[in-house]
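This part shows subunit A:
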Amino acid sequence: MVPFILLLILGLALAAFSWPDNRSRPFILLLGAAAHSAGMVALWLRPGPPLFGGYLFLDAAGRVVLSTTSALFFATSVYAQGYLRRRSDKDNRVFVAGLLGLLVALTVVGLAQHLGVLWVAIELTTLATAPLIYFNRNARSLEAAWKYLLVSSLGIALALLGTFFVALSGAGPEGPRSLLLSSLVEAGPSLSKPWVRAAFVFLLVGYGTKMGLAPLHSWKPDAYGEAPGILGALLAGAVTNVAFLALVRVFQVTRAAGEESFARDALVALGLLSMALAAVFMAGQRDFKRMLAYSSVEHMGILAVGLGLGGAAVSGAFYHVVNNGLAKGVLFLTAGNIHRVYGSKRVEDVRGAARRLPVSGPLFLAGFLAVTGTPPFSPFWSEFVILNGAFGSGRFVVGSLFLLFLAVVFVGMGATVLKVVQGDDEGAPERMGFGDSWLTAGPPLALLLAVLALGLWLPGPLEKLFKSAAALVAGS
Partner candidate 1 sequence: MASWTDMTFVLVVVIDLVLLASSRLGASIRVVALQGALLSLLALLLASPSHELGHVILVAGGALAIKAIFIPWLMFRAMREAAIRREVEPLIGYVPSLLLGGAGVALAFAFSRGLPLPTPEMHSFLVPTALATVWTGLLLVVSRKKAVSQVLGFLVLENGVFVFGLLLTGVMPVMVEAGVLLDLLAAVFVMGIVMFHINREFSSLDTDVLASLKD
Partner candidate 2 sequence: MLLRSLVQVGLLLAFPPLLLGVVNRVKATIAGRRGPPLFQTYYDLAKLLRKGAVYSRTTTWVFRAGPAVGLAAVFTAGLLLPSAGGRAAVSFAGDFVLFAYLLALGRFFTALAALDTGSSFEGMGAAREVSFASVAEPALFLCFVVLARATGTLSLSGMLGPGLGAAWRDAAPALLLSAISFFVVTLAENARIPVDDPNTHLELTMIHEVMVLDHSGPDLALILYGASLKLFLFGALLVRLLEGGFWLPAGPVAALTFVLGLLGFAALVGLVESAMARLRLTRVPQMLVGASVLSVFALVLLLR
């Protein structure tokens, strides 16, 4: 069934590319999203067997990431119906096809049990998204696309080299001579250690670039700032998540090879650096979409810290994958609405959004509260679990820094968000386009409700899923 759905979506992408009508084309996107979600539900009900000799298989970690991706993609594709209708002046042929292509690539990453396949799929996500950043067809979006492409390509090339290192580490006479995750993990200690070490560094830099860990994050604010809100949501809520999943795979191998402790230190260090840098860049940020990009950097940092701390924090990190994905959806989609209606994303111009957009404005504020770990929204729980992992394992410095950065981020981000949402919109630029509609305000509202619901009542199966995903990299 999985290959069928993948092919179906791929076919839809081709159909979108050749579809003549700009107005009705977005509906194809919705079809693809629905197919994907249906497939996901089916997989929840009846997990499928490994495919293609074990190259593709949905394990717990992949299930976490893919479920989030599916939900987020569905929400954004509903949003896209309203959004693209408003922007009917732009040709959306590449956009729709690219998004469907992206969905396929994301799904393959989620399923991949083979480092080579994983790498190819990640590469495809880059290729699929680069043209989409250029959707607005102006100088700024072009610059963003170029930067994204070049930096991502550098990262992906380094990741490829890292993948080769892994391959080489197992190329000895009694090595697995394969990049299949299961064989690598099984071979574990017999892998050549120096190569695994080097591989981890290259892969961390490579996939870290994709994920946007500082200091590899530089493309993020540009790309997120210039891309349409839909793409921002998908980049921040799905693409970065699958990059995290790739890191988890790498970590699995590294851990099996007995090279775990450096990997952890490096992850924690990069994670904290990301949070610190995000905090610095969010303090006094004047552009609210760039601010969201730094928020994404911060949350990737949180994920890295969670993975690096190990133990219970890892299940927190998986929980956070879901929470961050959904909350980022809320933020980017509402930010897109605000951007549309003001024609600006600068704090100097935008104020009183709650008045102009009675749904999106407050939602933006609520999304901010959610993403900064305010209970009862679900990111609170995952962030607390990660923090508790730090304190529980006696790493007080890590825990304190974690809290410090969260606090600075809250203050910095809050100041910007409130400037946008509150106040009187007199003197702000003329109203452009339309206000809130069901199609553009509904999806972020649904995502926020999901975040709230998860924070109030985490279903038992999900809790179990996070635990078993964590067991992949942290032992049971």
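Selection rule, in plain terms: all candidates are chains of the complex that A comes from, given by their letters.
Here, contacts are C-beta pairs under 8 Å (C-beta built on N, C-alpha and C of every residue); 3 or more make two chains touch, one makes a residue touch a chain; residues count from 1.
Given the structure is predicted, the values throughout are model-derived calculations rather than measurements.
Listed candidates 1 or 2 all sit in this complex, but the one touching subunit A is 1. Taken together, the subunit A residues at the contact with candidate 1 in this complex read 116, 119-120, 123, 127, 130-131, 134, 138-140, 142-147, 149-150, 153-154, 156-158, 160-161, 164, 167-169, 171-173, 175, 177-179, 192, 194-195, 198, 221-222, 225-226, 281, 285, 287, 290.
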